[in-house]
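Below is a slice of the complex: some chains, not all, each in place.
Every chain is named by a letter (A and B) in the order it is written, and numbering of its residues begins at 1.
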Amino acid sequence: MRVLEIAGLLGGTYEGDGERDIVAAAPLEAAGAAEIAFVGSGKARREAAASAAGCLVAPPDLELAGRTLIRVKNPRAAFAEAVRRLHPPAPRPRGIHPTAVVAESAQLGRDVSVAAYAVVGERCLVGEGCLIGPHCVLGDEVVIGAHSTLHARVTLYPRVNVGARAVIHSGAVLGADGFGYVFEDGRYTAFPQIGRLLVGDDVEIGANTTIDRAALGATVIEDGVKLDNLIHIGHNCRVGKHVVIAAQTGIAGGSVIEHHAVIGGQVGLGDNVTIQSGAVLGSKCGVLPGKIIKGGGIVYWGVPAKPLKEYLESLALMAKLPELRRAVKELQARLQGGG
Amino acid sequence: MRVLEIAGLLGGTYEGDGERDIVAAAPLEAAGAAEIAFVGSGKARREAAASAAGCLVAPPDLELAGRTLIRVKNPRAAFAEAVRRLHPPAPRPRGIHPTAVVAESAQLGRDVSVAAYAVVGERCLVGEGCLIGPHCVLGDEVVIGAHSTLHARVTLYPRVNVGARAVIHSGAVLGADGFGYVFEDGRYTAFPQIGRLLVGDDVEIGANTTIDRAALGATVIEDGVKLDNLIHIGHNCRVGKHVVIAAQTGIAGGSVIEHHAVIGGQVGLGDNVTIQSGAVLGSKCGVLPGKIIKGGGIVYWGVPAKPLKEYLESLALMAKLPELRRAVKELQARLQGGG
C-alpha cells in the first residue's frame, strides 16, 4: 500500500513521500525502506531518527526532519491497524472436516468451520462464522456465539457458554470441576460441581489456561476480558468487563474482579476476594481470602498486597535496617560510657 | 423428591412441610420454593432467615422458626449428598467409539467406554467401568483401575499406573520425563528417566496438571489425594494419602508429603523437602530444598515458610519499623541535646 493510502486508513496526515510503497510492518530498529514502523514513547523517540523504516507512524510532537511520516494521536493503536491491513490473517479454513465428529443434534450456524478430529457434542449450538480448530472437544450442550475462534485442542466441558468473537488458544480448558471437597472420616469426597461457566463477548483466553465451572450458580467471565496463558480461575468467580490478567495468575473460588481492573502475572488471589474497578495489581502480589482491594487506579505490590507507596516505604525501611542497628549500638555505647 | 425422603437419605430429621417437593439444589441466596439449600457457618447463618429456599439443610443449633428444615450434624456434607441425588450425572457414554484406536494387545474390562479419537496403547490394562474421554492418549503398558474417569485430552505416558475411581481432568499429563540433566563440557544432556509413576485409588487430578515419572524408582501419589489445576509434581516425589493441594503449586523432585497435609495454591517446595503429616501450608509460601516442615496442624506462611505465629510477628515488626525509627531519632536528639 502507498503511504498516502495508509494515512487515510489511519485517519492521520502524511509528510514526505506519499507515493512510497509499503509492503510490510516491522520493528523500529529493523525496518527497511519498504516497511512501516511506529514511534511509541521514551526509548523509541530517541531511536526514531536512526531507523531505516520507509515510513514512520509518529506522534504529533516528534521532530523528525526529512522523513516520510504519518502523524496520528496514538501511534501504537494506529500501527496495529496498519499491521492488520498489511498482514491480513491467512484465509480461514472452510467447511466441516470429514474426520470431525459432530453430533446430529448439534446445530452449526452459517459458515462454521470445524477442523480435523474436533468433537462437537449433543445439542451444541455453534454461532455463524465460528472456527473450531483441530482436536477441539465441545461437551454436550455447549453454546458458542458468532465469529468465535477456538485454536487447536481446546476443551469446553458440557454446558459451557461462550459469547461472540471469542479467541481461545490451544490447550485451554473451560468448565472443569471446581476444586471443592467435603472432609469427613479422614477422607475427602468431591462436592458436586453442578454449576455453569458463562463467558461473554470479545473474550480472549490464553494457551493452557483453566477456568472452572461453579459448584452451584455460575462462574462468569464478562465481555472484553483478556486472559493470558497458564492462568487459573476457580469456581464461582466473576471477572468483570474489560479486565486484563497476565500469565500464570491464579484466582481462588468466589472472587470478584470488577471491570477494568488490571492484574499482572503470577498474582495470587485467595477465595472470596474483591478487586474493585480500576485497581492495578503488580506481578507476583498476593491478596488474602476475603479482602477487598480498593480500585480507582491504585497500584498494589507485595504479599500481602499493599498500595505501592506503602510497599516502597517498607522496602526503604528494610534497606535502612543496618543503619538503624548501628545507630542503636552507638546509643548503647554512649549510654554505657557515661552520662 | 419430597423433603421427608431427602431427610431419610441424609440421616437427618425434618421440621415443617415434609411433603414439599424439591426439584433442585441451589445456593442459599438464590434458592426458590422448590429448591434446597444449606446453611454452613458464619455469614450463611445470618442470611438463612432471608433465604427463599423451600427447604434448608441446617445444623442442630440454628434457630429458624416457621421454616421447612432438615437438621443434620454436618450440613455441607449432607447437602453434597442431596445434590448428587437431585442432580445425577449425565448418563455415561457406552462402548468403544469407532474412531478410538485401541491396540489389540490392550485389555479392556467389562463396561469400559472409550470415546472418539482416544488412543490406547499396547498391553494396556483398563479396569471395568472406566470412562476414557475423547482424545485421551494412553501409552504402552498403562494400567488403570476400575471405575476411573479420564476427561478429554488426558495424556498418560507409557507404564503409568492409575488406581481405581480416579478422576483426571482435561489436559493433565502424567508420566512425562522428570527434569534431570547432566552438565558436562558446557552443555546439558538428559539424565534418562526410566522410573515409574504410580497413582493410588480415589485420586483426583485437575486440568493441565503435570506429574513426572521418576528418574529411577517411582513417583508415587497415594490413595485419596486431591490435586487442583495447573499443579506440577516433579520426579521421585511421594504424595501421601488424603493430601489436598490447591492450584498452581509446584513440588520439586524427591519431596515427600505425608498423609493429610493441606497445601494451598501457588506454593513452591524445593527438592527433597519433607512435609509432615497434618501440616497446613498457606498459599504462596515457599520451602527451601531439604527442609523438614513439622506437621500436626501447624499452619505455615511466607517465603521461606514459617509457622503462622512467627510469620504474623514478622509482619507486625515490619509494620512498627517507622515507629522504631522515630524512637531512635528521638533518643539521638535527646542524647545530643545534653546529658
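Just so it is clear, a residue touches a chain if its C-beta (ideal position, glycine included) is under 8 Å from a C-beta of that chain, and two chains touch if they have at least 3 such contacts.
Here the structure is a predicted model, which is why all the values come from computation and not from measurement.
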Size of the entire homomeric complex in copies, 2 being in place: 3
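Convention: only the chains that are shown with their structure count from here on.
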Centroid distance [mean C-alpha coordinates] between chain B and chain A, Å: 26
Complex contacts: residues of chain A adjacent to chain B: 99, 101, 117, 119, 135, 137, 139-140, 153, 155, 157-158, 171, 173, 176-177, 179, 181-182, 184, 186-192, 194, 208, 210, 212, 216-217, 230, 232, 234, 248, 250, 252, 266, 268, 270, 286, 303, 313-314, 317-318, 320-321, 324, 327-328, 331, 334-335, 339
Interfacial residue positions of chain B with respect to chain A in the complex: 25-27, 30, 74, 76-77, 80, 83-84, 87, 90, 97, 99, 115-117, 133-135, 151-153, 167, 169-171, 202, 204, 206-208, 224, 226, 228-230, 242, 244, 246-248, 260, 265-266, 283-284, 303, 318, 321-322, 324-325, 328, 331-332, 335, 339
